[in-house]
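What follows is a single structure, and I will ask about it in a moment.
One protein chain omitted, others in place.
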Amino acid sequence: MSTETPTGAATDDRTGVWLIGARGNVATLSIVGARAIADGQAGTAGMVTERDPVSQLALPPVEGFVFGGHDITTESLVDRAERQHERNGVPDGETLAAVRDDLAAIDERIEVGTAINCGAAVGDESDQLDPSLSIRDVVGQIRDDYGTFRERHDLDRLVVVNVASTEPELETPEAYATRDTLEDAIDGNDRELPASVCYAYAALVDGHPYINFTPSAGNAPGGLRELAAENGVPHMGRDAKTGETLVKSALAPMFAGRNLGVLSWEGHNILGNQDGLVLEDEANAAGKLSSKGDVLEAILPDIGHNRVRIDYTPSLADWKTAWDYIHFEGFLGTEMTMQFTWEGSDSALAAPLVLDLVRLIAHADDHGEGGLQPHLASFFKAPLGVDEHDFSRQLHRLYEYATRHS
Amino acid sequence: MSTETPTGAATDDRTGVWLIGARGNVATLSIVGARAIADGQAGTAGMVTERDPVSQLALPPVEGFVFGGHDITTESLVDRAERQHERNGVPDGETLAAVRDDLAAIDERIEVGTAINCGAAVGDESDQLDPSLSIRDVVGQIRDDYGTFRERHDLDRLVVVNVASTEPELETPEAYATRDTLEDAIDGNDRELPASVCYAYAALVDGHPYINFTPSAGNAPGGLRELAAENGVPHMGRDAKTGETLVKSALAPMFAGRNLGVLSWEGHNILGNQDGLVLEDEANAAGKLSSKGDVLEAILPDIGHNRVRIDYTPSLADWKTAWDYIHFEGFLGTEMTMQFTWEGSDSALAAPLVLDLVRLIAHADDHGEGGLQPHLASFFKAPLGVDEHDFSRQLHRLYEYATRHS
Amino acid sequence: MSTETPTGAATDDRTGVWLIGARGNVATLSIVGARAIADGQAGTAGMVTERDPVSQLALPPVEGFVFGGHDITTESLVDRAERQHERNGVPDGETLAAVRDDLAAIDERIEVGTAINCGAAVGDESDQLDPSLSIRDVVGQIRDDYGTFRERHDLDRLVVVNVASTEPELETPEAYATRDTLEDAIDGNDRELPASVCYAYAALVDGHPYINFTPSAGNAPGGLRELAAENGVPHMGRDAKTGETLVKSALAPMFAGRNLGVLSWEGHNILGNQDGLVLEDEANAAGKLSSKGDVLEAILPDIGHNRVRIDYTPSLADWKTAWDYIHFEGFLGTEMTMQFTWEGSDSALAAPLVLDLVRLIAHADDHGEGGLQPHLASFFKAPLGVDEHDFSRQLHRLYEYATRHS
Partner (left out) sequence: MSTETPTGAATDDRTGVWLIGARGNVATLSIVGARAIADGQAGTAGMVTERDPVSQLALPPVEGFVFGGHDITTESLVDRAERQHERNGVPDGETLAAVRDDLAAIDERIEVGTAINCGAAVGDESDQLDPSLSIRDVVGQIRDDYGTFRERHDLDRLVVVNVASTEPELETPEAYATRDTLEDAIDGNDRELPASVCYAYAALVDGHPYINFTPSAGNAPGGLRELAAENGVPHMGRDAKTGETLVKSALAPMFAGRNLGVLSWEGHNILGNQDGLVLEDEANAAGKLSSKGDVLEAILPDIGHNRVRIDYTPSLADWKTAWDYIHFEGFLGTEMTMQFTWEGSDSALAAPLVLDLVRLIAHADDHGEGGLQPHLASFFKAPLGVDEHDFSRQLHRLYEYATRHS
């Protein structure tokens, strides 16, 4: 078994990784992967930071990541990883055996979280912070957890990443459009404020770089962006682009570039993991569907019809399967079609991006680059502050950043 | 019925379009489309030059194109267009009726061509130049045809476009690597020299801009590039990117960009038009398969397995259907798949690109930009002189060109 | 133009065909097809009765069918057929031209119908029977229309076929479980009674053979079956099996027969015709989804998960496109998948079956075979009185019937 010390580190920073939803699918596989890489059990396929030119940057090594986090579930990391192994075949048995002790140790560092305003679909059989606490007290507890962890492990920085299940869409984001209104809401014990915003606020107010990997509000409200800018903290989000939407953001520009008119683009996603179950709840699905749909509207402003469905199909477990059907019109009104089926392990596609984002946001932090990070747009379905949705062009920005810094 | 005078012309150049293979599917639909646009019967969907930012360039209007060409088939343009209508539904009946008289008039301007060294699959029921003519005489006849047409129609320029059926792959392109060896071959009556090279030579030697829309050798040999550079004639090719390969060049960069390892990429194309029949002949298919396959090798240098098949399926007529299956490996060795089916009318995808390329090469000619035109790489499977195969990046070059010139 | 007299008739019966929803897609294409066959403009592909052994039966010829019907739309048959031609390409221009006069003549024979209890999605811009009429009066009017038509055209029999848009599911079919309760409901002006039941009652009470081509209640309630049995009238239904469900009923027995366990079967249908629009209304969709889903439950009683979706995608018009994904388990717990995409013109698949069913129910009537017709089960998603859903076995019954009678 390995120990958590950097091997062949590109920098000798000690980087902490604090996962909101630390026992979920994505968090678990991120931790498994990082430790398997550290043990030499796994390669780095799927990691953007391991490929030229991004690999030229001096980034904190995955081997040195110190993991902690919040969760409301009581299932241990080891149990979750075993369940993933059995249901999805990922991780495989050898990998799991190699990192089992690491998982058990990391599990000890996961604190009890909060699920306020996370919707009805989340929260059964959970262990949460006392729901009678005021919002201000909840935020205070989270800040303490972050701070204590950073101190105890003598970290140079703590990157906070939201990988928790999707919350219902925030109804009045404009109510938190400035730092003042946001802090008034916290002090006024505004029960509409969702957990993801509390976690993001607690990070940014204390200078911890923050990533929102999910469609939840997180760091999106204006008040948080103002706070991050004032404090010079790097942060980015929203909703990691791992499967069907990734393909859309690569394919839709082709139709646009050839001046082919898309009459209809139907996307049907089926999956059977916890995220799928949460998304069965219509309120929780709204946010996700919105950012998935927006990509096409942005690239193909004249699109005739655009629908995305996500359905829960238990037997598929983590294997998200998407069928997209594209009906388009070309020269002389000729109608043509393209369809694709994508079959990917959702967690195996997401986990390496978590590691990439931690490394890249730590790099920004190290270089004093606070605020939103538009060069990270390629990782997200709804990149905050960025209008570009063409995957290739988004990636180009990252490559330019890498070239500039290396 | 319309007459062939520019309406709302962006420039008032008179541009001639000389099509090698003028009665083939692509040529026919290009002519039908141009005349239908001139008549207000058709829109410009599928034309890259009608979309911002390329539409900002001052380009010769499609309405003003004066068409002529060579062919070896005796089926008239009108008959071919009717056959396309009946078999493929493209063009539709109304469009065909509107341009029928134009087609009949243009058909009168199509000269008898040559099919020397075009392979056994081409040439039945054809009317060709006397096969006993020397290569030098064949070239002379072609030059005469080009010159006479340009003069008779008082053209500012004549753009020559090769849209003839695919020839067998040239076995010894290095034998024509310089202008000298090429002209020696012509003078020495080298019977290995394929028709496409003769047509290209005849264009470039007399200063006619040239486009090779096909996988045939055309302007690829070094001797022709040297000639074009010396004469300052713009030219470009090779093998227009209209369907499956277009999709590949948009999708493969996504796998590369996310550091996902492609284990296998299988492409199976079925189609039932004349091109499909010619490609049944293995010799003729070799060139096409090679440029189709190279795109993946260039974008995914570590690809494990890469095969392209083209099969002739008569009932599909011009509807080229491709199934691609991509087996790839991500984080923790997780194997995943993507597959797509593309169903496009080959001619309806190709024809607008012919019109685009004529306009853009005419623009280059007008601005004294001789030699290869790398900003046109996005149009081709095997863009001469360009290593970039990522469709989005190729397009970016075109947009930069457009921005620079407008 | 042809006249409506039997040519080469297998019998010289004069058979009338009364279509409920006579200006809908299916009705229109059935009429177009019958008249095109009569004119020698079309073949009989898609008709089961034109293939051995069913073609051995002495059946009334399609050429001799005398069409009439009810509808609530005011768009004429000719206009509808033209719209189908333009949107779907079916029928083609030549066929339409050949039957245009026939359509205009038949349109004159379409009477104003009723849409009571057909759901909110039906009925805009319509011309209906006075909604203040009592149910008994509505039924009376329908009976008059049937009777007058039969008499005026001197018909040997009038076959009534329901091809109207799908109604919301009948909430209390058990309220009409006997002839007595049904007739009490009619007399008591029960406003829950849907139009389809009124049309079916009017047919069966007067001895007109009846077919329910749709998922609506029609002849399904027990009271109507009792009535038909008492009167010795042949009738059958429910919900013609034309596309995705047809494939299911051919494929699902394969999984069953090989003892492969289906874990999940997802079916996603998209279409853009009037039926699709009506089915957007959840109430109207319920009946259809139910009969589509039941087929799998019947063939695969141990199926793990079974969902059918129908979505409205306007650009597809009548082209119903279905993607089905089947996740199954075999030997040693090995999980495997199959997926298919079906792209069919809904009306072109349905119309020949309307003609088949008219011919076959007329045959039953001619042979005094009253009541339900189990040998017609292969035509329906939810065959009344038949538990067998395996398409091949259903067809076997039809072939046995044909062999027995020929």
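For reference, chains read A, B and C in written order, and residue numbers begin at 1 within each chain.
In this section, a residue touches a chain if its C-beta (ideal position, glycine included) is under 8 Å from a C-beta of that chain, and two chains touch if they have at least 3 such contacts.
Quick caveat, the model's predicted, so the values are computed rather than measured.
The chain that is not displayed touches the following shown chains in the complete assembly: A, B, C.
Among C:77, C:164, C:186 or C:260, only C:260 touches the chain left out of the display. Taking the complete complex into account, residues 29, 32-33, 36, 42-48, 50-51, 90-92, 95, 246-247, 250-251, 253-254, 256-261, 329-334, 336-345, 348-349, 351-352, 378, 390-393, 395-396 of subunit C touch the chain not shown.
Along subunit A, the points of touch with the absent chain fall at residues 89, 93, 341.
Along subunit B, the points of touch with the absent chain fall at residues 263-264, 266, 268, 270, 304-305, 307, 309, 311, 313-316, 321, 323, 325, 327, 335, 337, 339, 341, 343.
By definition in this document, only the chains that are shown with their structure count from here on.
The touch graph of these protein chains is complete, with an edge between every pair of chains.
Because subunit A and subunit C share one sequence, their contact can be compared position by position; here over half of the interface residue numbers appear on both sides. Mean C-alpha positions place subunit A and subunit C at a centre distance of 50 Å.
Put simply, the C-alpha centre of subunit A and that of subunit B have 44 angstrom between them. Annotation for subunit B: residues 341 touch two or more other chains.
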